[in-house]
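There's a structure below that I have some questions on.
With one protein chain withheld, the remaining protein chains of the complex are depicted in position.
== chain A ==
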Amino acid sequence: MAKWAWWSGKRVYWVIMVLHLVAILIFTRGFLLTRTELPFHSHCSDVSHSPCFFNSSSHRHHCWTEPAVGRLLIIVLDALRFDFVAPSNIFQEEPKPWMDKLQVLQKLASQRPSSARIFKAIADPPTTSLQRLKGLTTGGLPTFIDVGNSFGAPAIVEDNFIRQLVQNGKRVSMMGDDTWMQLFPNHFNISYAYPSFNVKDLHTVDNGCIKHLLPSLYQEDWDVLIAHFLGVDHAGHIFGVDSNQMLEKLEQYNVILQKVIEVLESQSGPGGLHENTFLLVMGDHGQTLNGDHGGGTAEEVETAIFAMSFKKPSSPQQSNFGTSFGESDSVGRDISISSIQQLDFAVTISALIGIPFPFGSIGHVDPKLYALGAGMENFEDNVENCQNQSKLQEWMQNYANVLCINSWQVKRYLDVYSASSVIGFSSEDLLHIADLYAQAVEKWSGTTKNLLISNNESCNTVLPALKRQIDVYSNFLANVAELARSKWTEFNLMMMGVGLGIMLVSLSVHILAIKRTQKQYDICFTSSGDAGTSFGLLFACFIVVIRACSFLSNSYILEEGKVASFLLATTVVTKLQYLSMKKKMLLEAIAFLLLITICRYTIEVGLTKQAPGSEFLNLHTSWMPRIAPVWMFVTELVPMLGLIFLAFLLYKVIYSDYSAGIEKYVMIGTNLSYVLIAFHWALESSILNLSWVLEGVGRNSIPRIIFAIGFGQLSVLMFGRVVAKEKSLDCKKNLITKTVAMLSACSSTIIILLGKQGPLASIAAIIGGYCITRLGNIKQDANNESSGNLTMDPLPVTQWSLLAVCLFFCTGHWCAFDGLRYGAAFIGFDEFILVRQAVLLTIDTFGFSLILPVFGLPFLVACQQIKVQTRKQVVFAQLSLAYMIYGLIMATTVTATIICVTIQRRHLMVWGLFAPKFVFDVVGLILMDILICLASLYYLVSFDNDSL
């Protein structure tokens, strides 16, 4: 017996809780990549802190770098595959129909290699538009938890290059995809946003872009123009890459690009509008042949950037320009293609325009793209050659200087980040990075600077020195990017595996504990009396497993509430089969089915609220105004009636023989709370117009009183548990009294936090709980007479947990961060204190799905009408078994979520859907473990002492 001692009695709950906690912590460390968003911004004046060298003080009027381009035109083609742009002859396989469609870009790249170039741009997953735009503009890596993110709204709070443009007086115009408007709500001077919501619509966004793009090219009212086309993305989603619609879209783009380039060209003369304009045609991410994107496969992450400078070359160096022009008519014969990381985009463009680099950027100014924008080409080939010495030296000096600023900015970010973030980098990584940086700086200030200042060295010494300097900086920046990638975008599979393993161990501990308790007290799961498996057990397992499997698909996670109600209804329907045997309690079953139907309907309403602009809301807004006054009256009145009904129920309990002693006073206290809640709502309602009273009383005082009463009730109950001895001999009656008191103590707080839906949800919970209890008893009735065995049917417990899930969704929650009801956190309080508001939010979120079900579970045991003599120990054993089964059901579900998240970690929706679901489930599981431990302390009085 001693061997098993540690998991006997109540201790097993604590053991399981610790196991869960450890498993989840380890798994989360591996899965949820966290990066703290820093609220800092770069400023022009910051650069004076850098060790970098300014070649002459006369250039001090510019900001960080010397502006190389005047105006910037960015054309974003959503989901632009690399092979849409690149010439087909660079690929090994046969040319596909969708290749070589953007001929104008290829032609320019081959004809004018000094001013136009195609880049292969490599994105970091997740390759979804919103995440990519975030990455492109901030120069950082996207992660799941952006701490400090404003709740709900996706607007970027981190420093980014659009913000820098605006701050430095550049006028930014935007047209096309409205994702930009979500990210940058008030940054644009002029914006023509079109909804990106409807994937089936191939043309609205594109036509809108085309309508505004060409006229804008003649305008002077912008410095940076962004045009975001969505057609290729949508065509891919609907028809796939190898489709006529896709080819038509690409051909359409070819024509538009041709026109745009013609206009730019015509205005690019000296003094023209586009004298110094830089054109970028780029994709935000690629797509697979089926048109999917989001993951990290080569097809998805590889996209293209076409860059073209309209600055007329002034140096004689580019004399080959004229000869190559018009000569290579076969497209793509000699196109050189270089590769660039999307990470580097923000900082390179910032350097070209001459604005401060975004604070959180970890990119590195790309030499090729920067050289192209700055009008300097092929500098690397000429290093050994001293003929172009002065020009080359000036260029390299400039680039080394930019890299110096770049490195300083990245180092500053890393320092600030590791100082302020909870989960930073490991100290050895930081040391390594600091070491590299110190080397680079030392080299810069020690040797290179001197070389440049003395200025009379021959090119043979200066140029190699500069080259080495550039290499040192590039090495440092590459190391930083690699470190950041490994910390911020790669899952730690080993940790995830270990976490999952511990979770599975905890499940087996759970099962062993259940088996042991079952053996010890000779409780069986079956109705037929033998210890083997039964239909009820098998069916409960089937329901739990099928629910667990449903988390593999994002669709079922989206509709989780409906899936739960479907399964719950299925259990009731199968129960109906048994009931019709006995010809009784059919009414309860049908009432329960009706309740489930109503629940499902409210879940649907909740879901439609989640997706704005859906059918349901449109339908309702049309007739809402007509019945508005009646509707308002009903919505005010029904919760009140519900509250009165609850109070009445409690009143009946108080004056029945179920209440005694402390519990009685607790229940009376709850009734007082109900009256206060009703009073509070009456004051708030607009019908009675009593707001003057509110001002007198203070709108926060009543909720606070209710919280205080609730807290008082809980402490009294706990105190009573410690002090009082068992009074009544009938332990079942005692258990019911305790449960009612506990539930009533919790309910008032939960109801006021949930608002008007609270009473109705409570009534639904009471009816549901009553039906489950009654339906669970029917079989025991029948069988206990014959066998005399104690049974603990797992099916009612399963139903209990499914009902809890339904209630979670009924009360307007869903597993996403915008599904939290932030308003509830501020009931009774105006100012924000993290811990207090988080507690309120937790009570609101998990009130009906965890707190009440866990504390209400004893009903299932206590209401059994067993005719055999009931010893106290046996009842407690049954209760602890019920808690173990309930915990096991929840733990199985969460384990399934964890497995699904692991499998789907590269899924398109992993950050949108799977990860929030994971967070909700994990928090719920830990909370449930804590609640079960508390409940076992409260209910299982003197269970341990006797059982050992």
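The rule we apply is simple: a contact is a pair of C-beta atoms (placed from the backbone, for glycine too) under 8 Å apart; a residue touches a chain by one contact, two chains touch by 3 or more; residues count from 1.
Operating definition for what follows: contacts and distances are computed from a predicted model.
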Chain excluded from display, named as in UniProt, from "PIGF/3-ketodihydrosphingosine reductase fusion protein", "CST complex subunit CTC1", "Gpi1-domain-containing protein" or "WD repeat protein": "PIGF/3-ketodihydrosphingosine reductase fusion protein"
From A:F491, A:F539 or A:Y556, residue that would touch the chain that is not displayed: A:Y556
Options A:Y578, A:Y665 or A:Y770, residue touching the unrepresented chain: A:Y578
Contact with the hidden chain (one of A:L593, A:L672 or A:C933): A:L593
Hidden partner chain, residues of chain A it touches: 553-556, 558-559, 562-563, 565-566, 569-570, 572-573, 577-578, 580-581, 593-594, 596-597, 600-601
